[in-house]
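Every protein chain but one is kept in place in this view of the complex.
Going by the order they are written in, the chains are A, B and C; count residues from 1 in each one.
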Amino acid sequence: MSLLNGKKAVVIGGDLRQLEVIRMLLEQQAEVSLAGYDELAQVPEGAVKVQLEQGPLAQADAIILPVAGTGNDGSVESSFTSESLMLTEELVAALPKHAIIFTGIAKSYLREICERYTLALVEILAREDVAIYNSIPTAEGAVMIAIQHTDVMLHGSRCIVLGLGRVGTTLARTLKALGADVAVCVHKPDAYARAYEMGLQPFYPPDLPQQAEQAGILFNTVPAPVITRDVISRLPRQALIIDLASHPGGTDFAYAKAQGIQALPALGLPGIVAPRSAGRIIGNVIVEMLDALS
Amino acid sequence: MSLLNGKKAVVIGGDLRQLEVIRMLLEQQAEVSLAGYDELAQVPEGAVKVQLEQGPLAQADAIILPVAGTGNDGSVESSFTSESLMLTEELVAALPKHAIIFTGIAKSYLREICERYTLALVEILAREDVAIYNSIPTAEGAVMIAIQHTDVMLHGSRCIVLGLGRVGTTLARTLKALGADVAVCVHKPDAYARAYEMGLQPFYPPDLPQQAEQAGILFNTVPAPVITRDVISRLPRQALIIDLASHPGGTDFAYAKAQGIQALPALGLPGIVAPRSAGRIIGNVIVEMLDALS
Amino acid sequence: MSLLNGKKAVVIGGDLRQLEVIRMLLEQQAEVSLAGYDELAQVPEGAVKVQLEQGPLAQADAIILPVAGTGNDGSVESSFTSESLMLTEELVAALPKHAIIFTGIAKSYLREICERYTLALVEILAREDVAIYNSIPTAEGAVMIAIQHTDVMLHGSRCIVLGLGRVGTTLARTLKALGADVAVCVHKPDAYARAYEMGLQPFYPPDLPQQAEQAGILFNTVPAPVITRDVISRLPRQALIIDLASHPGGTDFAYAKAQGIQALPALGLPGIVAPRSAGRIIGNVIVEMLDALS
Partner (left out) sequence: MSLLNGKKAVVIGGDLRQLEVIRMLLEQQAEVSLAGYDELAQVPEGAVKVQLEQGPLAQADAIILPVAGTGNDGSVESSFTSESLMLTEELVAALPKHAIIFTGIAKSYLREICERYTLALVEILAREDVAIYNSIPTAEGAVMIAIQHTDVMLHGSRCIVLGLGRVGTTLARTLKALGADVAVCVHKPDAYARAYEMGLQPFYPPDLPQQAEQAGILFNTVPAPVITRDVISRLPRQALIIDLASHPGGTDFAYAKAQGIQALPALGLPGIVAPRSAGRIIGNVIVEMLDALS
């Protein structure tokens, strides 16, 4: 991989993850400007703080937004400023035509504005490979929560993982490696076969309520209402639900609360338990794509 | 699962695997007729030997062919007879319209004749789930060959697996579990990410020649000419190639021989190292499909 | 295993773990009296609260003390009372000669008093098998702390485990199962060989300072001053030390603090992260020993 000499990147807002991205860009000798970082005490050597209004975007090869992108009003969140930060249409209009806008995920505002100005928009979290890399800190975070919120060991406990997709595969493997007794709820015969090969105990959705009766911990990775009243009512009193599926999750949280079953939504774990690793996953994509353009 | 009471199955030819299929059908209380089994000493209780010419197919709900199906002349192989065994067009024409023909894979003769008489043909080995189940005995067979044909332990040896598909995934995991140092050659970023998550060392095809220089054993699962002269000429003198890809494999066997590199094609391992398990994998599909019809 | 019908057990003080022990004794139909439990709201069915002064010990077959035993003044800690609780010499003198006193570990007061009255004293945590069972929740607790207190994934991070004894073996295996890159510091050639077999990277103590230079997390299980100034001064700035060795641990905590290296003592993890499992480990020993006496 050659270096990113001379490439100009403007990082707008973000959190701890972005510091790792900035570090990687600097390591590749990109020119890095930081907007929304006025409270960051130690500016990494080589980076400069800028104000968006003063025009740094006009020369930018890449704009790097936070994982959450922008709000639908163009607002950008930053952990490093208390000032308001906006990616206005005016600013976008000023970008060179070849500039790439990197974000984790994009809301409609960002999509539309990029389309309007025919700018390349890269939603990093939508990439299959990124989802797999992120499944690792997600699984570690889920393990941490499970250890914290139960009064038994994971080793030997009965865990049910709903879904054997990117996160489910990693999580089920991890739990099994820790000595848990792992069942997985799958939809298709090929996932059933792969689970069997992995030494997991597969079953199909219709068996979930019955399986729930023996569950110690239920981990959901499916973004659909799968942990229903019927499932919850069958759980042992001390069972724990950890819901990793994107908002609003797959659990009837209100019913779980009414039944006295502990149910925890757990979103954005990579940024919480491993921000530096999460930043590196994002940074790798940005560096690789900028490098490919050279 | 309900039983297959009254379902009539005619098993035509086959090898050790078919004995397990027969046992499973009988266990489900199907009526089982055996054609091409005249040298089988111990007929499983409940099964009867038949001659195809005497008309058993007219009442059949299912015909079960060997894994290899038929030749393009309609011939069927059997380990249990020295007589010739043929699935002629006349016999197929006599089948009830609802009958299902099960085979592992089908050649054009079988496909065309089933189409002509609008009969359901099930190619069991083409199923994704069956390919995954079969990847397990395939991986075990590959491990056995590797232990036999090297003078070092697998533990700590450098193994390269080409391809991270159904067989490659299982094989790579198995080798790693045995303590080998496992690299995998993948094509896509998502396979690269999954390999990383699995603790394997992924690389892309352009790096294969260089990777070959450190290889102890090269396992190929890709049905394309991937182990080329360039790769072979870089291998250490004591390296071993085990080629699991379907005929003709992906290795330049002639060149390997000329270079004094041991290269072994390894096909049909499930039927060789675990015929009873391989039969059960097939039998499960047949029983499940016949049951679904009830 | 037969039941403990009629066996009389007096449980004196304790924490959440003791509730599981009580449950197990009741399940085996022992008669269970609880001293120091006046604030426990839900007394398990079949158990009765007692005052030690009222003489329950005179009939006792077993006395069950907390994991920490007694203080050297005879005091006993309880999470379920705010009153003071004492195992006085007078009370011990009143015990039947066949009574067994169970504790986790014993201080000199308890040892001497048992010796004086020739009473059997069982230090449960001193048992080799109990130490191994407890190594499992200890390892899980250490993993939880590691995930919480680093900003990178464990997967792929460089972990060094000092010691390959009961805790070290379990912890090293667990970390490796999570995908960490695990080195272990061992003293003897057989531990070196076993570590190699387990896929870990063994080294001897003289190499520790050099190994420290690459460490992400250092887990100590050796009750001796092993993480010295020399080791700490070589650690990367973001390294984390988790010290699992019994008080005072093996780390120069003051020096670590001065150097800005995060160092966490982590004691009593089984009772913290998995009190119910920890109680079961203790309860299994008690039930088994009482049963053997029948």
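Heads up, the rule we're going with is that contacts are C-beta pairs under 8 Å (C-beta built on N, C-alpha and C of every residue); 3 or more make two chains touch, one makes a residue touch a chain.
The structure presented is a predicted model; accordingly, all values stated were derived computationally and were not measured.
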Which of C:Val11, C:Ala30, C:Leu87 or C:Ile136 contacts the chain that the document leaves out: C:Ile136
Which residue of C:Arg194, C:Arg229 or C:Arg276 touches the chain not shown here: C:Arg194
Residue in contact with the excluded chain [from B:Ile124, B:Leu178, B:Leu218 or B:Val285]: B:Leu178
Positions on subunit C contacted by the hidden chain, ascending: 127-130, 132-133, 135-136, 169-170, 173, 188-190, 192-194, 196-198
Sites on subunit A contacted by the missing partner chain, in the whole complex: 155, 179, 197, 199
Interface with the undisplayed chain - residues on subunit B: 16, 136-137, 140-141, 143-144, 147-148, 150-155, 174, 177-179, 273-277
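Simple rule for what comes next: only the chains that are shown with their structure count from here on.
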Per Cα centroids, the chain farthest from subunit C: B
Shared interface numbering between subunit C and subunit A [over half = same, under half = different]: same
Central subunit by CA centre of mass proxy: A
Highest C-beta pair count, chain pair: A-C
Distance between chain centroids, defined by C-alpha means - subunit B, subunit C (Å): 51
Rounded Å distance between subunit A and subunit C, as computed from the means of their C-alpha atoms: 37
Set of subunit C residues in contact with two or more other chains: 155, 179
